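== subunit A ==
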Amino acid sequence: MNVIYELILIVFLFVCAIGAFLSERLLIAVVIFMSYSLVMSVIWALLQSPDLAITEAAVGAGVSGILFFITLKRIHALKGTKDE
Partner candidate 1 sequence: MLPYYYNIPAVSILLCMISGISIPLLSSGRRAYRLTLFVSATVTLLSALLMYKVIPLNEYFTYMMGHFPAPWGNELSAGPLEAMMGFIFGLVMFLSLLGGSMTLFHDILPGKQKFYFTMMNMLMAALLAMTYTNDLFTGYVFIEISTIAACAIVVARDTPKTIGSTIRYLAISLLGSGLFLIGVVLLYCITGHLLMPNIQTQVLRLVSTGLYTVPLTVVAGLLFVGIAIKSALFPFGAWLPMAHGGATTTSSAVLSGLVLKGYIVMLIKIFYRVFTIDVIRDLNVTNIMFACGLAGMIYGSIEAFREEHIKRMLAHSSMAQIGYIFMGIGLDVNLGVAAAFLQIMVHAFVKPLLFLCAGRLSEVYDHEKSSYRLRGSAHKDWVAGIGFTIGAMSMVGIPLLGGFAAKFYLVTSAMMNPAKLWPALITLMISAVMNALYYMPEVIAIWTRCELCTPNPVESNLGFDLISAPLLASGVIFLGLNGYTMIQVIQRGLALL
Partner candidate 2 sequence: MNIETNFFKRLNDWVNGEADRLFPELHETDAPKPPEPVATIGPLPNKDVLFLTSYQAVALIVVIGMVSILLYTVYKLPLFGVADNPAVNEVVERYVEKGLEETGAVNVVAGMILDYRAFDTLGESSVLLLAITSVMMLLLKDEKNTDPDEELIEAHEAVIEDHNRDMILQTMTIILMPAIMLYGIYVILNGHLSPGGGFSGGAILGAGLILFASGFGHNRVKKFFNMKTFRTLTTIALLGYGVLKTYSFLLGANHLPTGIPLGTPGAIFSSGLIFVLDICVGLIVACTMYGFFSVFSRGEI
């Protein structure tokens, strides 16, 4: 039964990764990448590594997401036009 959940999560990972690379608006790419990190942290919790899960949720999905957002603001990519 666990295997099915894990497979679903892996499919999620792929969807998130491919979606992040395909999307042309950087904001969406970054949001999808954050959800990738979140899925990754769930996978680590399933793999019995709670340390990694906490760290990934705090660092990967939290702080590096914030860094990406500020960068997008600094490069004026939040205005809704494509890539600029």
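The candidates were selected such that all candidates are chains of the complex that A comes from, given by their letters.
Heads up, the rule we're going with is that contacts are C-beta pairs under 8 Å (C-beta built on N, C-alpha and C of every residue); 3 or more make two chains touch, one makes a residue touch a chain; residues count from 1.
As the structure is a computational prediction, the values presented were derived from the model and not from experiment.
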Touching subunit A here (same complex, options 1 or 2) is candidate 2
The answer for subunit A against candidate 2 in the complex is residues 19, 22-25, 28, 32, 49-51, 53-55, 58-59, 62-63, 66-67, 70-71, 73-74, 80-84
